[in-house]
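Note that one protein chain of the assembly has been removed; the remaining protein chains are unaltered in position.
When the chains are written out, they are named A, B, C and D in that same order, and each has its own residue count from 1.
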Amino acid sequence: MGEYALLYILFAPFAGALALIFVSNRQPLLVRSIASSAAFVSLLASFYLFYAYDPVKGGFQFVKKYEWSKQLGISLHLGVDGIGTPLVLASSILLFAGIFVSWHIKDRTKEFYIWLLILAAATIGVFMSLDLFFLYFFYEMSVIPMYLLLGMWGSHTKKYLEMTDPEDLKLRDSVGFILNFGSNSKEYAAMKLVLFLSAFAVVALMGILLIYKYSGLNTFDILVLREQANLMNIPALGTTLDRIIWVLVFFGFASIAPIWPLHSWSPVGHAAAPAATSMLHAGVLMKLGHFSIIRVAFEILPETTRELMPIAAVLCMFSIIYGGFVAFYAKDTKYVIGYSSSSHMGYVFLGMAALNYISLSGAVIYMFAHAMATGMLFAMAGWVYDQTHTRDIPSLGGLSNKMPFISACFVVGCMASIGMPGTVNFIAEIMIIVGSWNKYPLQVIVAMLGIVLTLAYLFKMMRGLFYGPMNQKYSHAHDAISTVDRLPLLIMISISIGFGIFPMHLYDVVRSGVDPLVARIMLVVPVAETGEGLGMTGKATTPDMSSTPVTAHKPIPYTPQVSREGRE
Amino acid sequence: MLEELTAGFPILSCILFLPVVGAAVLWVIDEEDMVRTSALTIALVELALSVFVLLRFVPESAAMQFTERVRWIPALGISYHLAVDGISVLFVGLTAFLTVLVVIYSWDTIRHQIKLYMMCLLALETTTMGIFVSLDLILFFVFWELMLIPSYFLIKLWGGGAERHYAALKFVLYTLLGSVFMLVGIALLNINYHQWASLHHTDQIYSFDLLDLLMVPIPVSQQLVIFWLMFLGFAFKAPVFPFHTWLPDALLEGPIGMAVVLVGLKMGTFGFMRFSIPLLPDASKSETVVMVVIVLGLCAILYGAWMALVQADFRRLLAYSSVSHLGFIVVGLFALNYQGLQGSLLTMINLGFSTAGLFFIAGFLYSRQQTTQLAAFGGMAKQMPLLATFFLIIGLASIGLPGTNGFVGEFLILLGAFTAKWWFGGVAVLGVIFGAAYFLWYYERSMLGPLGAAVKGTMSDLQPRETIIAVSLSVMILWIGLYPSPFLRIMNGSVQALVDRVSQETKVSLEGNRFGRGY
Amino acid sequence: MIGMFFAYFAVVSIAAGVLTVSLRHPVHCALSLLVLLMHVSGLFILLNAEFLWAVQVIVYVGAILVLYLFVLMLMNLKTDERYFHPWALYILGPAVVGGGYVLSLLLRSPFDGAKGDTPAAAVLQDGNTYAVGIKMFSDHLLQFEIVGIFLLGAIIGAIVLAKTPKPLDRERERL
Amino acid sequence: MSDLTDLLIKLIPVFPLLAVFVNGLLGHRYSHDMAHRLAWGSVGLSFLCTVGVFTDVMRTGTSHEVIVYPWIFGGDLAINLAYLVDPLTCAWLLVVTGVGFLIHVYSVGYMHGEAGFTRFFTYMNLFMVSMLLLVMGNNYVVLFIGWEGVGLCSYLLIGYYYDKVSAAKAASKAFVVNRIGDAGFLIAIFLVFINFKTLDYTKVFAQAGQLSPDMATAIALCLLVGAIGKSAQLPLHTWLPDAMEGPTPVSALIHAATMVTAGVYMIVRNHAIFDLSPFAMSMVAFVGGGTALFAATIGLVQTDIKRVLAYSTVSQLGYMFLGCGIGAYTAAVFHVMTHAFFKALLFLAAGSVIHALSGEQDIRKMGGLSSRIPWTHRLFLIGTIAIAGLPPLAGFWSKDEIMTHAFANQRYLLYSMAACGALLTSFYMFRLTYLTFYGSSRMDPHTAEHVHESPMVMVSPLMILAFLSIVGGLILGFPPEHGWLHGFLGPVVGVGGEHEAGAGIVVLLMSSALVIALMGWGVAHFLYAVSPATAEGWAERFSAAYRILLNKYYVDELYDLIFVEPLKRLGAMLDWFDRAVIDGLVRGVERIADWGASGSTWIEKHIVYAGLNVIGYGNHLAAREGRKMQSGVVHHYAAIIVAGLFLLALVVQLFAQM
Partner (left out) sequence: MIPLSAYTTVSAILFMTGLVGVLVRRNFIIVLMSVEIMMNAANINLVAFSHYLESMAGQLVALFIIAIAAGEAAVGLAIIIVVFRSKISTNVDEMNLLKW
């Protein structure tokens, strides 16, 4: 298996999807078992990958390259580094969990699973693509199934933001449509999501093509481009080309992240999507944005990244606070989680913006952690929805009597989402804080307040769902009793807590991916240029205090062995 | 023999995780009585272990004892580092002790979901224990935050008030708000360590370990920033004066057991003593900090006492009296001299018996009249002489009558404060007067005088279980009051080390580990 | 001489075209179309395309037009009151202008290009039919086959379309 | 011998303490008889020990310092639970255990049949323990334990009848007012610690000389505040009269003989510090003199038998303070001892009266009791004479000594205050006696039926006290200024501040004191035995003054107005502040967050979503209008195709031309 691990991970779901085409919907069990076994293969391979990835060696491993078009310089070039590995793992975990979460889908089961598998496989494909073309290819491929998943198996969203009259379609022909959240049908969501993401994907594509064209290397291969492409100092449109490319790539991909104010597709999309899709969507699909920015912008345009990344640092504040506030106000469970996701993605941007070893590692771990946390929450919101057929928080309540298991898991999910110690989120959070403080103290404070806000709205939602008086209408609701129902939650919880308590390997893996990157980005700079005047106000006692870890005088050689053996 | 057997035995880990493991065991027990018995057994075993630790603890020593240190996240310098010294070891015993009492108290006062309640309680015990025995700041923070979860549910699910949801959320939010700032402070400490370590090429370039951090000098300006960040964390939890409004709500709405833990275990002020002061000695003794914090403390003393004077609800009264006591503790802490620190430490322990004891009393009253409003009582001493007696004993301890534990602590604090600046002590002394006033006022109106008009039926005197609680508290109160020597001996070494740490110049701390390793 | 013939064929076919478009009765239209087709085939002769002339006469006139006539008769159409589209005038004007414009373009263009491999002499040597055949079955075989399949498809399509639908199934109705 | 003494010293407080525990924990399991035997027995044992210690001290003249165990320590602070027994302590110990023992015995009779009999004795024993600690402690903190301990017991015993509202209130008041004094005392302790780094008397007094005068004044004044609180001097005297809500033996023991003299004890004990500060000394003196006069005036018109005695106690305590203030420490101690005898006697006798009258305390409803309860009458009369200062009874000697000192020190103002006080004392005490025992009976008929002499167990302690009241002065303090007591205490309090008065002056002063006392008697006799109507006439004529006096100069009301009410109002204000401002801030933050949330949502709705929807809607509009081209009519499509073709051609052409 070994070196082909990536292929197993990537193509097992595709193969599953292919196999499903030939199965009839009359045999749902067969459908599910095919889907789950495909996902299981992928999951196993991902775990193998994760643990077989050698952080000491670092770099891209398990590389496979297949020529696709010689003329255009396109090849199916797969490989993972320390950043991709955990995300691949997260994707396959969420896929596996998602298949069990959607175990009870009765309508067109086969098709659902086909699209779900394709969605996940495409996402995984992005995480392991080392070729810009295929990166983009998988990126788009992961967006398109969302349309079908939302449009066919989604649910209409009601009562979001005091929306009015969801059924009155006449509104669509009037100006009222503009302010009409009544257009919150699943079709609206699906259309909005796909159009929005595709539009911005095209923006990113433009960036990619500019890279392709102006690098003059006739290749889409990231590894080649990052070594040889020289895009600096080409004047264009009153500025330099690299900046234009960077901005195109950044905003093109950041829209899926989603960075404020490009987030509006996301909550509505989450809300309309079926649970498993929401999980994958919020869990890993949004990370495509960060990941692609890291892969494309960070790798190929390091200097420009250093120059322009403060944009993200500014926007992330808005993401955090704004998303938190809206989540606080929303009355729909999935909107709450959706906005919380878009708020939390701000932390990832913060970690990325600070551009140092710790914070960027924190950002990557946060992506992984958030995948688990938000996956749990969406799974449970989905369960509640399946039982009560409403997501309107005010009309729910007291469900903890009916579903103790779910409510207990929900607590864990909330805690994970808040970054309660003991979950891997906490590790990520503290790394982001530690890393970013010197460069962006204000943002860190804002992020901290964001945590408080997160707790406020998640607890508010938890109280709304599970405590207080129960509506007798929902007395038939029942808990997740069977293994199939509990399995996904337990997997995600155990992963979240397991890595929260033993994050060493995860950390090593991520560090091995982040270190060369940060070194690339930061080392080209003379020390004087960054960090001066920020952070420490240290005085004569220890003059070196004024420098920050960000601007370390020399790269700190990353040697996991040392830290692993430690002292004593 | 016993020592040989127990050498190297991770007793602190056992203490730390026994309750939570016990809670997991409770999960599978269905029968309610069995649940209660098991919970009590677990709590008692925990108490036994804690007492064992206390007995084996070498007094008059500043050293960290029973150290357990396992690298946890080596890359970030986070380790699983448990140890107790004179500052923290008493809290271990206190936590175990109070938990036993709370379990006993909750025996039949908790009427629904007893299993879950006991589980939460035991989980709470683990987290509070964790706060007291962690030497790694992240580990500490872990427990600090985790503590919120059981607390939240205890308040929310078993609280008596109508506003309990609000109170629970308020408590959690408040604490979290503070602790996120603290987290930033912790991060800054780590960054500082990192800079130092990368300059000195140590093999550990990141560390959150208290002992490591203590070796590293911190520029004063940086210390101030970190100090205020951590101050917020601890002050919100403590709660120090202007941050106290969650306390009355949480105590009034939450169940008695939770209230006992909240007021009995002074985690916030412990944090000052454990982390803020030793880590940031220069900031702690800087003029502004001392003035601001002590003035806040003095405000708290008077404010809490005055507020307590006019409260008609006993639990609110206790909440404000707790604020007042916290004022004393803070004043003592930031007097930054031996008596102040020792007094504060002792007072933290004392309140675990006295204020927590009064909450038990409040609980006894509550279980009889379903309220602690003054209006529902009056002349209770006639019907419940035993309760009235214990009420008086514990209450007098809380107002610091000589011969009770309260006096020893308060006396030391006042002495320390007075030594630091005469008017610190001078103002704080007023709190002594008001303390007597509000307690006696409430006692007089609830226990003495003719039978109250609103008293419904005849109230039974203390039940055996309640008597056990009251008696054990009273014994502890009188023990510490009359013969505090064992307790003081336990503290002395560590307090001395702390005083040395604070009084020495920064330069000295550069050279390393007078405080650190020998500690 | 050839010029005469050309003028005749050209004028008549244009006139027939105009009649086809403008006559009221469909059968008349079909008949004038017949005239048109015949005269266009004449133009083919002038251009040395005998095979095409034959095909034009046989297929167009003999088959297609007859098909039209059959259909017309099948439907037994009456003359419409308003056989022009209501927008006719709006369309005619621009059409005339556009047509003039196209004409002017045509007249100004030199139409000169690379000569092909079959000059008139080569054609005349073995006859037009031979030349067409050689060309068709060598270089343009694929296109030829495609057209064949297309025709087949068209025939099947026509049959399917024109087939009289069965009356609704009783069983399904009962359901 | 010394070891034995040390052991005895250690044992003195142990017996009552044991009794406290046994009675307190097991008292409800056995009979009252057992309980009271334990109680007075333990005190008796203490007394015996005291006597043993006393003889040793008297014999050797040395003081003993006994450390029981280290109590509070750490850093530079070391406080032991330790005793210091020197002559001063011995004097107090004798009074405390001796008088205490008698009162315990008396209580057996007095409290007979009361509910909470055991509780009473437990408290009494606890009081003994505290009082013993107070006088025996070798440092300020042990003193403070006792100091607060007696306060607590006073609280408990005043509130003994806790179901009486007035009792409960009086108890709280006593405690809180005492606490005010205690706060001062605490500050004094801190000041001492700061200056001497120790709290042991011996070490402190050894270094006292190094104290700066200002600091000495500060310490002394703080100590004075403590003393004022405990000894019910102006302006903290208000609790003592209210304390009469307790059972009479309590009043006798605590609020007359022992506890209230603790202030005097403290001042005498700290004379080394007081001596350094003339200002503080005169403060002490004036507080004492003022209180003596002030309380005496109130005593003139009170109608409650115990209250009169209470004010008289306050007044007498004033004399003691006055004595201290002019440096006549021995005289003050002397007066403490004699006062303990006769005031205990008076209180117990009053208790006997009350006992006889089934709880009646209003002297207006007494009268003519001399025949009904003769023993009580006689004993009360002895007490009255003693306090009024008629030689050779005890009060004369001690009071006269203080006045002599005042005169001899040229503190004439103080002397005249004391003299006036003496006159008034004599008057109101005889007034009390007359109204109670002579004249016609004004009792309820119902009460009158049950009047009976108290049992022997009550009367016999009275007799002993009466005996002591008669001879105590002579034994202890005769000849004036050179008596046994002076010799005994001399080593402790020294002779500083005592001026030798000439013999002639002494005699003169004695006779004037005698005259003053007799005058008081005479006036009382005239008003209440000869012409009762005159008294009423005077009361009417000076009704304003009378009312002021009756209402104790409205001090309580004044305090309510100045302190209690504003405090309560302040509390209410703060409560409002807490709810409105601090909690309001929190809620304000919540509100802001809420605004933030709704504002963000508004933006989300009206800008972000709407912005996107505008694009969508534009698209929609374009489509809605544009679709009309899709008329379904082939012609239109064809026409458009054609038009397009033309356009294309045009474009091509244009480009070609370019």
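By definition in this document, a contact is a pair of C-beta atoms (placed from the backbone, for glycine too) under 8 Å apart; a residue touches a chain by one contact, two chains touch by 3 or more.
Quick caveat, the model's predicted, so the values are computed rather than measured.
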Partners of the unshown chain among those that are drawn: C, D
Residues of chain D in contact with the chain not shown: 627-628, 630-635, 638-639, 642
Contact footprint on chain C, counting only the chain that is left out: 2-3, 6, 10, 13-14, 17-18, 20-21, 26, 29-30, 33, 36-37, 40, 43-44, 46-49, 51-52, 55-56, 59-60, 63-64, 67-68, 71-72, 74-75, 77, 80, 82-85, 87-88, 91-92, 95, 98-99, 102-103, 106-107, 109, 111, 113-120, 123, 128, 131-132, 135-136, 140, 143-144, 147, 150-151, 153-155, 157-159, 161-162
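Following the convention adopted for this analysis, only the chains that are shown with their structure count from here on.
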Distance between chain centroids, defined by C-alpha means - chain B, chain D (Å): 33
For chain B paired with chain C, centre-to-centre distance based on mean C-alpha positions, whole Å: 101
Multi-partner residues of chain C (at least 2 other chains): none
Interface residues, chain D side, partner chain C - complex: 635-636, 639, 642-643, 646, 649, 653
Sites on chain B touched by chain A in the complex: 69, 71, 73-76, 138, 141-146, 148-149, 152-153, 156-157, 165, 169, 172-173, 176-177, 180-181, 183-184, 186-188, 190-192, 194-196, 198-199, 203-205, 217, 219-222, 506
List of chain D residues in touch with chain B within their complex: 69-77, 141, 144-145, 147-149, 152, 155, 159, 162-165, 167-169, 171-172, 175-176, 179-180, 182-183, 186-187, 189-191, 193-194, 567-568, 570-572, 574-575, 578, 582-583, 586
